[in-house]
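Complex shown without one protein chain; remaining protein chains in place.
As written, the chain order gives the labels A, B and C, with residue 1 at the start of each chain.
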């Protein structure tokens, strides 16, 4: 592959996600393998604005593939939405000789990548967010770890729920999307799941629980996506209507951390590799994505215009097999 | 060992705790090994009142040693505090030929065991509660699993706390006792720990955090025992006083479940074995306990009169090495 | 959906795999949801031959979705390759009123399903094997759990490998296929991976290790698929040629067990549901498979004639980013 590319920057932005380190490692190693220098940028776009950058080598990313979080740190950055911020960032790139940037983050980070591209620095974005709420990609780095973490916590809740013949209402992450909720509901055999994408009818859940009770079921789990919230209230309502003792639990930020799963490490490695190859080919303003299990790429603007839907077939299966 | 004992009952009572199944298994197998029949009693003292009991054999407790929760189910039982309830329970025992009962639970369950003993059925109690708040025993079944579960969750919180240069305030279980909080604080290297047994001075914590910041520390964890609560408020105060972004998380009931650790399985097995040997020797109204790493026993009334203190030496160490 | 189907059987066959229980649960519940009776068949095709079968209801599959292994037990069955065996199996089905069977297992189990279909009992097969060596499907139930288990073990090996500046050679499962080896190699950042699908050149590995050493790398992991074997010999050779202390470890059957991951539970649930829908539609002699992330189905004979290839793009990425 011929290319005029000499040096790239890499940063993580927005909420952290397990697998970001695997992506950073893959970007760094693929670049160096291809004779390209790599600059690490700290705390997302802030590092570009403040010049908080450092030269990376092969060993800078040793022994991080199994670590949650991000060794580059991450943050949101409002200044990057301004001309002043973008100008500073461009200048940092020019001074450091950075002629391409790989950005790992969510929707907001993609907008930053698009803007920086317009300021003359070619950017490639990778989908890194536990919520799996990126429309152009069926998979986002961190999602598999987050759902497994949530599932393992709910498996523990199941023990105590069962011992006490209770119902447990569990809030999982997902402010605007029910992907985590639906997957964990299927994986944990939950009796009900409440997601932003689908109207929730309490009466139907209650009726279903009573029907299950008549077949001998004595403990219940209900999963609620963060966006719906109000789990304490829901727990009280369920208890009032079914006379089954009901407790609410919010899994919270634990779901953001932890050592990434195989899938997150492998997909992150593939996407990081792919991103550098895109830069080597002279591409810019692209998002790396997964479609049909394959790594592909989209124009960032097109990607941002897409809308994501929940897997309604899985929703149907979930309701049929949790009876 | 000579004994007139022919048949014992076994029940779990109060909040469930990982390791209860190992204790039940040990009671059942030790009894049968000694030629004693065993009756399983469901849902704590309720099962004795309602006659919800069943004959157990060696295979009744196969493949349960690694399972959280309790296969005998558990519940609180207010009726057992009344003469009517105790009389029913005694009659169930007499009809079923139960001439001794092993009760696994916390303080409240011990009172039930003492009362039933007074009604003529010799009882032995085992300390089973995740809180480790039994005065006569330095260890309670479920505690080791609960602190390890809490620690693993906080290890995950550490990842995201570190990536974002944040402070995370974590509420762990322990309504009246700070044992879980203190152990997890030491294990997770928390900057601060708030326990019911020790006055908390916010200013000192803030000062310590600022001192650590000056040496380069950028992320912080503070552990709070459930009894103190108000973690959201505390998080806001810390953020206001330090200007470090601070989030609160409540670990909740997840801490009650999960496959028990080696320690919980082994100690539960030892205590269950010891309990049956006490009954074989003709003892009654005793609590099995751990002292100096050894299994011993106390009169239940004496045990209930003891008071438990927090390990203040560990509290001191915690504060000196989290700087 | 209209159908003459009244009763189906379900069995697990061959080596067990985590997620088989989720598949069984989904088959049972989907069938009952559609008004179909379900007969559980124990120990693979042996249960059909010996009449070791039992009626299942909604509660027969409660609280098994999170359990490794298979509640139906599994075994190989040579008698099923004979006319006598198949005739007995058909008769069992006819007597019990089973007019369709869902079989969960690997290649050998598919052949049994095909043969039983020829004897007049419509069969649908699900790919259940940790090796991911089913040609028609990019995914097999159990694979994700197995690679995550292997990865977690290798993460632990990494700790001691690093503390001692060693090289560790790790044998993972996969007698004829390198899928587990390649995925875990990428996920664990292994310096080398030996798979049946690709010639292994020791000199190249040694040279690569020496090159990495010169950049400061001091500990190494090499993954070997079971089919290659001889890890002790390889370890000695590596030590001799690099003067790096080298140890060999065989992960073994631990990789077969454990609570299934989200992916295994969800895909198993989807495939089990799909299998029953195929039977309801009157299909037979079909394998359920995953292609491009979607659930599809193939004729069993066609499926058996396909050949599976290793992901050579991932192999290339693996070698470029482990430097």
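Following the convention adopted for this analysis, contacts are C-beta pairs under 8 Å (C-beta built on N, C-alpha and C of every residue); 3 or more make two chains touch, one makes a residue touch a chain.
Quick caveat: nothing in here was measured; it's all calculated off a predicted structure.
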item: Where the missing chain makes contact, among the chains that are shown; value: B, C
item: Hidden partner chain, touching residue among C:37, C:88, C:114 or C:247; value: C:247
item: Candidate in contact with the missing chain, chosen from C:70, C:140, C:184 or C:285; value: C:70
item: Contact residue for the chain not shown (choose from B:88, B:265 or B:286); value: B:265
item: Touch residues of subunit C, complete complex, unshown partner; value: 12, 15-16, 18, 43, 67-70, 73-75, 149, 153, 155-160, 162-165, 168, 247, 249-258
item: Touch list for subunit B against the chain that is not drawn; value: 25-26, 29-30, 32-33, 57-59, 62-63, 65-66, 138, 144, 147-148, 151, 155, 158, 162, 183-184, 186-189, 212, 215-217, 259, 261-263, 265-266, 269-270, 272-273, 292-294, 314, 317-318, 320-323
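One rule holds for everything that comes next: only the chains that are shown with their structure count from here on.
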item: Common touching chains of subunit C and subunit B; value: A
item: Highest C-beta pair count, chain pair; value: A-C
item: Rounded Å distance between subunit A and subunit C, as computed from the means of their C-alpha atoms; value: 27
item: Interface hub residues of subunit C, defined as touching at least two other chains; value: none
